[in-house]
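Handing you a structure now.
Of the protein chains in this complex, all but one are displayed in their positions.
So that you can tell them apart, the chains are marked A, B, C, D and E in the order they are listed, and the count of residues begins at 1 in each.
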């Protein structure tokens, strides 16, 4: 992840700091001397896959660049209860003011990475790859997609601009799959592929004939998936989608699809449990 | 909820639209004629409590002010499978470009309201009120707190600026509960109360003696909670906190606390299932 | 005061620099060589209470981070004619380009601190505390409230979000003081108090009975204030308000109110007189 | 004044609304029904010269475009106690939420216009024109300069980019008045004039010889001003400056200067007294 | 082109209006009465292909939404001397203040469309399509790519995120074409193709073997291009690139490449000549 001063992530972090700090942290200003310095540790309280370390670091860089942020871990590492995710040193006020915002980022992103790792494990040994979707938290797209990678998943298109995905509504408006694919191929730039959402074998055949580069097999049963894969016969990659959950993944993979995408990775992962504890106070008594 | 042009919510929505649209929706531009107009309906696909209607409306207002957004519902209404959450009419391109962003807002916020309603139901008939926390999605604080209200919960402080909450770290830095409370009372403005986090009866007594206006009973067992409530004896309100879940709430309420706060309402609610379907296409064939 | 990169203060400083610099400082670019370096001193030209040092420092940090800013003083220090408020060293062009903006901040904030110190002195020896109001310069709320603290005053609520203050219009719309207080208590979060503006003894009694946490005695004569204080009898804190000036403060305090708030502290303080002089030029001749 | 969506004034108004509203107006949300509508009037409570009407209108346009703002007055009109400055109609919540911010703009700007009118009156019948300075409230330059015009004053340069003003420090760095003027004439674009700050007759003569287009007679006594004007003998316009106040202006004008500039117009004008009253409530009882 | 309030184009237009208007249009404010209204016409003064109409419209929408903007043309229309590009009606001040900014947008974009049309004409009757590049004016990417489409060209990838293009430097760092292609295929999302820049036939063969989806034939002579096309033999599309100009295009097309990309379309097109004339003045005399 490459951060520049002006990266949209900074916009989100500033929104987050402003909403949490408001007109100032009354409690910290009242009780912690301005000069007090100290250390803090972010500790995992359950099994989790780490993600969001860069976001946490950036929260403190923006809040107070004199705070040092260190970690022995990178996104994707597995942590158990008591393991240190990262350490902080600097102004005690800054540590306490940034605590909640940094944790809110990390807990959510670790939750996504952890769920993704469970889903990835269910696909281990198969040729099917796990994909994320655009069902991400508004404002968090890039962060959540990186958390999916940290958990062993793969990225689907990032925005509406970097891939063509023809769905029902597009087909209805265009008149047919064939017309929609033709228009997309004529319109899109040469480095983009055209995927078509299909619901049955007739649509599979029409999409293939129209020149689709990839097929989204939507809301099919395992049997339907298997039959669709046989029909495609390796001519283009296939993706299974629709209300996936970890328990079903192995069966979906057995149908032979190349990809399975799962919205729950980003929209329904419970937060991981991480807490921040002040581990050392220097000169705080006044 | 009052929205003005410049409200931080608009910043979040613009971030969200920019990240999803990127350099433009290739599929829609390729397949949907510019002039095509139509209607769409957002339909609940499971039982849920509605929230986030204003956010969805604002997504379309910002994206394309000529789209009309109508609904017969308000936040807090209960919807079942097939119920219409809201309807849209206007440029078909705009409906499709805004679909995912609007749904991503609404699905997450309905998820929070729905979980909150389950938790509120568990407290029904007791005098204990359910509170949210600051464990919200960064950038989403105001939205998520409104979703909690929609589900029947109540708001705790919104930011670090509108309430004093003295925790371990503040007490450690200040030297004692007594000193921390004194400093907070001297520092804070006259319309703010001072809450103190306590872990045992000794701390309960010291906080009360120091003049705390409210006590946070942190990570206590039900027995400990009941004893703390007896010790407080109604002198100040009490709040139970720490790894709450819906199943435990009734027992916590039975301990007699005034409030129970639950971070999972906002950090771990699974998304509700809502989808958008084009219900009518006008003049789309080209 | 804690500044982060993205703090709203930075927005104000950037607005200020943009409006003063416009398309560039013609005079300085024409007459001062790019390489010239030097020192400058900000000197008080009359008795004043210092405030706004952080804002002046931040102006130069944003304009040119290589300028060093040093001071032996902190906000609240008393300075006399000829005393140095702060010193600068660095690019001569930067010192001259930032001069007016930095002084415009400091002169206004010192003016507020100086007037506040006069008002505080008038209350010395009494139990009445001086409060600021929301009658601040738009965009300057946080800065001006800090200047009031520097002058020995205390802060009232910072925004409409961190305290309930029920005024005439709210009472009229709600139907009665009693109804307005009930609604506010039901709506507000548990760490916020409810203050009610009252104009006579009947309203004092109704507000107390309704459960108000604090009373604003609005536009009362000294005699009315004294009677109101007797009626309240210490049950809740009282605040006197309405066209206060320094001369009247001692009499108001004698009425026994807990607080007196004074809009003039922030809306009508004349600027303090401070000027910036180049004290040393290095290598300026070209 | 021409306002566009993106005008820096909008940035200031948004900063102001955000700082005053914070996370929401607790009192208004609690006590005023969402549907309540009504009218309000802004009433002068003392003699004043009106200014800032556009800013007040824009506050409500940004806060809630459905509020109607009407006035029979324009900037520069004289108002007495009880006169209506402007009227509002719309959502009662919006009127109350925007009240303080709008008044804070108008009261300050009317204060400036009123002081300027007093100063202008002191110059009436003379050929000397009153100028503002760059000693304005950071963020408010354009607003305050318009208020000066409303009070009958004239504008000096708006920013460092639209006029050359050579002061001591520039002269010191350049080596001499002559060198500084030569460099400025070579550097500046052809539509800009070069003014030189002079402290005595020798400097007057050097500046004229060097080709200065205008002279700033800085911190001179009346006698010195008169002598300087005689020396200039109408070859270029002259401006008197330095700790001006209303009482001295007539004497300064008698010295024959073309302009007198006065920083106090914008940095030390006390706020004018204007209040907002709800004049009519529709459907507020709930 | 879909514009939303918050589209990056709005950022560019606001930058442009701010830089041109600065602290206000002195000439227009001085000479045109505030109430004056009128019409203006934008007239082509030479043969050109129209582009940028949306940008011009948006300039006036942002500057003054009450100005009406009408046109009988769309991007891509051919105009000759005297033809009307668009018409405006509204505040005369607004028309004059927005004139230069709107024309600066339109003239540049028409220049690009006009040069593109010449290049497209040179390829007419061949199977080779004309592509734009990322050599666009910073801040103008989307606008300039649309102008290329208006002139009959096609878009290449819009940003570094929506296509893989492996160049020398990537190959050098990865070790070989083969390794670079493998890594790209493993990393990129499934809807993106991998293009490889090749300089000779050995590289053509290695790239094809490694699985490249498209080849960029860089800086080759016509003979080299023809040989490369024969080697590729239709397995993947080919693109010729490097110092293209209109005169050479037909020969390049004769080599059989699928695409030719030309940076000069966007970086070196001379501006088209369009002027704005006030065609009618209403009530301007004061």
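By our rule, a residue touches a chain if its C-beta (ideal position, glycine included) is under 8 Å from a C-beta of that chain, and two chains touch if they have at least 3 such contacts.
Every value quoted in this text rests on a predicted model; they were computed, and no experiment measured them.
Asks: In the full assembly, spell out which visible chains the left-out chain is touching.
Replies: If we consider the entire complex, the absent chain touches A, B, C, D, E.
Asks: With the full complex in mind, choose from E:13, E:117, E:131 or E:262 the residue touching the hidden chain.
Replies: Hidden-chain contact among the options goes to E:13.
Asks: Consider the whole complex, including the chain that is not shown, and state which of E:29, E:47 or E:87 touches that chain.
Replies: E:29
Asks: Of the listed residues D:156, D:170 or D:267, which contacts the missing chain in the full complex?
Replies: Within the whole complex, the residue contacting the unshown chain is D:156.
Asks: Just the residue numbers, please: which parts of chain C touch the chain that's not shown?
Replies: Missing-chain contacts on chain C: residues 10, 13-14, 17-18, 21-25, 29, 62-65, 93-94, 97.
Asks: Could you pull out which residues of chain E are in touch with the chain that's been left out?
Replies: So the residues of chain E touching the missing chain come out as 8, 11-13, 15-16, 18-33, 36, 38, 92, 96-97, 100-101, 103-105, 107-108, 111, 134-142, 158-175, 180, 183-184, 186-188, 192, 263-264, 267-268, 270-271, 278, 281, 284-285.
Asks: What is the set of chain B residues that contact the non-displayed chain in the whole complex?
Replies: Contact residues on chain B toward the absent chain are 19, 22-23.
Criterion: only the chains that are shown with their structure count from here on.
Asks: Would you mind checking the shortest number of contact hops between chain B and chain E?
Replies: 1
Asks: Chain B-chain C contact: same residues or different, taking over half shared as same?
Replies: Answer same: the two copies use largely identical residue numbers here.
Asks: Comparing each of D-E, A-D or A-E with B-E, which pair has over half of its contact pairs in common by residue number?
Replies: Equivalent chain pair to B-E in D-E, A-D or A-E: D-E.
Asks: From the mean C-alpha coordinate of chain C to that of chain D, what's the distance rounded to whole Å?
Replies: One centre to the other, that is 21 Å.
Asks: At what distance in angstrom does the C-alpha mean of chain E lie from that of chain C?
Replies: Computed from C-alpha means, the inter-chain centre distance equals 51 Å.
Asks: Can you pull out the residues of chain E that are in contact with at least two other chains?
Replies: In chain E, residues 22-23, 158-159, 161-162 touch at least two other chains, as defined above.
Asks: Work through the pairs of chains, note which ones touch, and then classify the graph as line, ring, star, complete or other.
Replies: Chain contacts: complete, every pair touches.
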